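Note that this complex is displayed minus one protein chain, with the remaining chains in position.
Chain nomenclature is as follows: A, B, C, D and E, assigned in order of appearance, with residue numbering initiated at 1 for each chain independently.
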Amino acid sequence: MTSFPASFGPHPILSSRFETLKISWALKCPQHILVVELYNPRKRNAISSKMWREIGHLFSNIIGQLDDDIRVIILKGYGHQAFTAGIDLGDASLFPTTTATTTTTKSDEETVDIARRGISFAPQIRDMQQCFTAIEQCAIPVIAAMEGTCIGAGLDLCCACDIRLCAANTRFSVREVQIGLAADIGTLQRLPKITGNDSRVRELCYTGEFFDASDALRIGLVSRICENLMQDALCLAQTIATNSPLAVTGTKRSLVYSRDRTVAEGLDHVAMHNALALMTDDIPEAVSAAKQKSKPQFQRIPKHSRL
Amino acid sequence: MTSFPASFGPHPILSSRFETLKISWALKCPQHILVVELYNPRKRNAISSKMWREIGHLFSNIIGQLDDDIRVIILKGYGHQAFTAGIDLGDASLFPTTTATTTTTKSDEETVDIARRGISFAPQIRDMQQCFTAIEQCAIPVIAAMEGTCIGAGLDLCCACDIRLCAANTRFSVREVQIGLAADIGTLQRLPKITGNDSRVRELCYTGEFFDASDALRIGLVSRICENLMQDALCLAQTIATNSPLAVTGTKRSLVYSRDRTVAEGLDHVAMHNALALMTDDIPEAVSAAKQKSKPQFQRIPKHSRL
Amino acid sequence: MTSFPASFGPHPILSSRFETLKISWALKCPQHILVVELYNPRKRNAISSKMWREIGHLFSNIIGQLDDDIRVIILKGYGHQAFTAGIDLGDASLFPTTTATTTTTKSDEETVDIARRGISFAPQIRDMQQCFTAIEQCAIPVIAAMEGTCIGAGLDLCCACDIRLCAANTRFSVREVQIGLAADIGTLQRLPKITGNDSRVRELCYTGEFFDASDALRIGLVSRICENLMQDALCLAQTIATNSPLAVTGTKRSLVYSRDRTVAEGLDHVAMHNALALMTDDIPEAVSAAKQKSKPQFQRIPKHSRL
Amino acid sequence: MTSFPASFGPHPILSSRFETLKISWALKCPQHILVVELYNPRKRNAISSKMWREIGHLFSNIIGQLDDDIRVIILKGYGHQAFTAGIDLGDASLFPTTTATTTTTKSDEETVDIARRGISFAPQIRDMQQCFTAIEQCAIPVIAAMEGTCIGAGLDLCCACDIRLCAANTRFSVREVQIGLAADIGTLQRLPKITGNDSRVRELCYTGEFFDASDALRIGLVSRICENLMQDALCLAQTIATNSPLAVTGTKRSLVYSRDRTVAEGLDHVAMHNALALMTDDIPEAVSAAKQKSKPQFQRIPKHSRL
Amino acid sequence: MTSFPASFGPHPILSSRFETLKISWALKCPQHILVVELYNPRKRNAISSKMWREIGHLFSNIIGQLDDDIRVIILKGYGHQAFTAGIDLGDASLFPTTTATTTTTKSDEETVDIARRGISFAPQIRDMQQCFTAIEQCAIPVIAAMEGTCIGAGLDLCCACDIRLCAANTRFSVREVQIGLAADIGTLQRLPKITGNDSRVRELCYTGEFFDASDALRIGLVSRICENLMQDALCLAQTIATNSPLAVTGTKRSLVYSRDRTVAEGLDHVAMHNALALMTDDIPEAVSAAKQKSKPQFQRIPKHSRL
Partner (left out) sequence: MTSFPASFGPHPILSSRFETLKISWALKCPQHILVVELYNPRKRNAISSKMWREIGHLFSNIIGQLDDDIRVIILKGYGHQAFTAGIDLGDASLFPTTTATTTTTKSDEETVDIARRGISFAPQIRDMQQCFTAIEQCAIPVIAAMEGTCIGAGLDLCCACDIRLCAANTRFSVREVQIGLAADIGTLQRLPKITGNDSRVRELCYTGEFFDASDALRIGLVSRICENLMQDALCLAQTIATNSPLAVTGTKRSLVYSRDRTVAEGLDHVAMHNALALMTDDIPEAVSAAKQKSKPQFQRIPKHSRL
């Protein structure tokens, strides 16, 4: 990786379409690297129900419809204080039970029996889960660049990203257990599969205690602790962006699929994928560029966003 | 975590009901933390067939029927010499083949054909497996606090616990391979899923060689090496015990389920769990305590022991 | 482990039957340790289509038919420059697309429609995958001893081995992404399951950048970095070879099966395996040798090579 | 079942919101039974891309937001000529390849390489699949009442329903194979799991030949052949509608989940479901009504549509 | 099958050890065929909580400890009126919710929050499920011989048996839906996998309506409708009992395992099983008897009851 003077500016279209996300692109490689900032500055970027939906909307629907040639996405918190403080505890619509006892009158409340009330929570939870899973299913790699606070839903969120980098001041916590519930947006599913010390992971999940960047590195949650977080993230993004977007997408597709399957099933899946992908022009382009010691030029993949 | 002067005494009911397990509780938080000691002092706490059954019985049946409000269990070896030296090689009833050639006369022996003899081993092995799996299925987190020897069945045993802490003098070994058989009580299933270096794990499984505490930490088998083992274990237990027992149980349930499933299945499962669990009073209790900066008080879960 | 003066010589039968593999055995324990060297000295041991097939043939068919008592296999590159430089880019038959456009005339080419062309790639890829999976399915542990270059297909290859050791000068790369395709011979399936930092693994897979021995150790790809690579590998091999080959095989079988299954399924599988394996004479032999503090003598398993 | 004079009228809200679906309700039990008609009268109810999306939209989003107390849905074709003639071959937007060659100029076309073109088809196919899977995931039972033609996508569609009834004149065909492609919207996945003669099913899938109502009954595709189709469908719907909607939803949920899982997983899932559902008032209501030989009255489940 | 004059008498040991099950054996082949009758004559053999536990106990624990050489079990209702009327609605301990509101005072009730109450139901349901699953896991084939009423839990029960025969007067019903709950003891999991018309099965599950013997035959629930039920059942049992018990057990094991797995996994499992079972003396015994046109004599499998 070469040194990289970072700078980026608002995305011409997207920056005005989201309220809780600030969307920019890197000026040096405008169509390749998108920077998405969680934006709730007064609450350490806490995730309101609106932000939740906007994250889902961006990754499920919007990115695939852009004409831009986006190849890597960096997800970060606005400012330096926090990646995100997690769920916005002041947003009542995020709490099914609390909502029920708060927004309906006592008499109404009693007419809906317990089972009916409970049965309606599961689809709500799954909708919230899907907003973060959209990151995992997005065909483009997503790098979480974290500094400051990353707790609760913030941990769920970064676990759905491909790569996690953090600054030395980052503090993490599986906070949900401390407010009386089991984390249900992905931490308990993904964290043990992306790290290498289940004993320590369970400690963190049962206590909800804070852990710092060096602990995160030790268990394998982050790739490394960065002195200059955004510069490192942009350097990494740029390196990925120079590779064939088809090859990178196929790699992500295979990694996500294989994580949850047997090795045999994963091999079969990538064989099917490459049965198609081997017909790309990118391979001869890469090979001939390598021979000429030039940089290969790869076309964008038009309008695609999902694995 | 605050500092914690540890001390504990015999459990009023359980201490007299088990022969090979010493069962105490922590005096500072009597109903919350149970301490279970493997007790076979003359044989470095080797696991006899009686101890095997008592472990299964305790975790499958007894704990769920207590009126106590137990929230964390610490499993350790009696004394400081050994967590456990593994299977009690002197207990003939633990060895199907040896038993067969020892306890029946030659002439009797020959009347049972090989296939019939072999076919009857599998249920015996599964019964032994289930005694340790009961720890994994117990709704309450179990911390293994290990010092000295931990070999063979001891490794199977600690891998079925949630969290593993050890003293610097702890020595581990996947010993089974050295006595001519493949470990069949869980090490080969659980060890690779809770650690992060499959290459080193296979070395240990194929050689049966000893590895020490720092190697255990390096591969991710233990959370950390403790200078003051029991104090650390009790501190950790106490921290967990202050959280909602419903939230902790739900977290364990989701972690155990999700380890063996796809992320999508794990998410669906925790959504179903929370559809019910979100109706708990623990969430408003936790939220209101947080606002008042007081300690939340959570009720026990009556008579439950299994996930 | 005792100190071990290493030396080995050509295998009397196999050495003449393979062109791209040099096959020797360790002279000190002639029938126990086989050393297989990838041999393509002018191209840093790049894997030609012939080498590919020979690897598959050796591990699928040949080893199980030898009369030797082979208990461990060491896989290394010829010389010290490279484990292997990966796929032999000059071997056209390894590239389905390139082949198509090269070896058929333009007019012929156009008569085969795209779907028919693509549909025929998948079986070719699966055949190539199977050549490396044969190592995983071989009943005998395989140690990859790596120094110098290990890129692309070399990484796929070493991930199919049981244990990975490397010298300090080893350099790795998931190179496929840099030539425009998703790695399809096993790296994307196996690497995340044998290491403990998914974030760093994805970085390496999306960038294709080189990583060195210490990074390989940090993520858990190798057991350790060896000062004297072959001596360490032979020592380790010898230690494994002194154990019961039946116990070692059963252990590998259970580890490979359980990696891809639930813990419950893995336990059931090993119970079935031991229902048969407990009837071996190796257990009484091991127990009695332990009592007499002598070395147990285990017979070979005649003609077996697959799990 | 009592006799049942059938009659139904347009649904006050929905009837005006869909173009390709006619939506009515049964006048005798207005809020309980919804009748959805595939409406493309000039093309034997062929499924255009608009109808495809409207089916998905109705079952995914709309039904769950109605204030009506809908308990059963009947899906039929408009008129008596056809359930549906399958995909609307005249609607170019349903054919990825055709689209490509039609809507872009030849020169543009050639700039997108084969792999990029192919890679973008999969998400389109999955979107189309999801429109029919929405029926399977709808919390309310769906009865397909079929007469006349039911071919291609029509078969995919009815296989996603819960119950299939047909008139004697119904003719079915897995038509896709006859237009050169493998059926990809669910027939190949669901048909073998809902019938009991795989040999005959494969014949039908490889030939694409027509099969009649009695053949459909013989292989188990339909429950029975009805002389008076709509009366039978309404009778059946009414019988289901008198049961607790919570019990019916739970039954569907468990059947759909268990079809794809082991018996043990299915049992675990329904145990979790009933842990919540047993707290309903419907059970005491049903039991007390049974004692009093009166009809139990069950409340609706507010705003729910998905399993 | 030869003609078979049926007659049987009380089992010497078991008949006195169960209250709700009458246990006899067939006098003509005393140690081979056990007849178990559901016995609750005043309530059409309704299943009380005691009967539930006794069924589980018999099949899980008792049969495997008998010295008898039991090879087939016939399960029937006492008398001719009913196989069983299903769950004993008068037995309060079978209904978690009802129990809760009945046996505790209102004030006590309110102290346990909803989530804690619900969370304790799941283990209870799983215990009840396990009592019936014990039949499926019993190493000995179980034939359900049914006449008269078979509803609710009776259907769950017979679906866990291997073979189902019925008299012409048998009436079945998935009754649970009519008392407000989803069947949770196995019908929804097993019925669709053992029959061949999912459409009709869903009708029956959503309506709870009765269906008769010929409908049961048509969907594939029973093998056939018997004019002389017990004679047919005994004939069939005797035919099975003349085969090698090892071969029959192995066949059941493979069928039960393979039902829930891929064909590849099932093949692998039976290969492992036969690796052991092929060493039986039963094969040469059967082959030599066939040559001599005599009846082969197979030894019993000592003390085994579980797959």
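Points to keep in mind about this one:
The rule is short, and it goes like this: a residue touches a chain if its C-beta (ideal position, glycine included) is under 8 Å from a C-beta of that chain, and two chains touch if they have at least 3 such contacts.
Predicted model, so just to flag it, every value in this text is computed and none were measured.
Note on the undisplayed chain: of the listed residues D:G186, D:G266 or D:P296, the one touching it is D:G186. Of the candidate positions E:R44, E:R253 or E:R306, contact with the hidden chain is made by E:R253. Of the listed residues C:I135, C:A216, C:L246 or C:A286, the one in contact with the hidden chain in the full complex is C:L246. Considering the complete assembly, subunit A touches the hidden chain via residues 269, 272-273, 275-276.
On the side of subunit C, the interface with the absent chain consists of residues 64, 111-116, 118-120, 123, 126, 246, 249, 276-282, 299, 301-306, using the contact rule stated above.
For subunit E, the residues touching the absent chain in the complete assembly are 1, 141, 162-165, 193-197, 219-224, 236, 239-240, 243-244, 246-248, 250-255, 258-259, 261-264, 266-268, 270-280, 282-287, 290, 296, 298.
Simple rule for what comes next: only the chains that are shown with their structure count from here on.
Greatest centre-to-centre distance from subunit B is found for D, with centres as Cα means. Counting C-beta pairs in contact across B-E and across A-B shows that the higher total falls to A-B. With each centre defined as the average position of its C-alpha atoms, the distance from subunit B to subunit C rounds to 34 Å.
Averaging Cα coordinates per chain places subunit B and subunit D 48 Å apart. Counting partner chains per residue, subunit D shows two or more touched chains at residues 114, 118, 246, 272-273, 275-280, 282.
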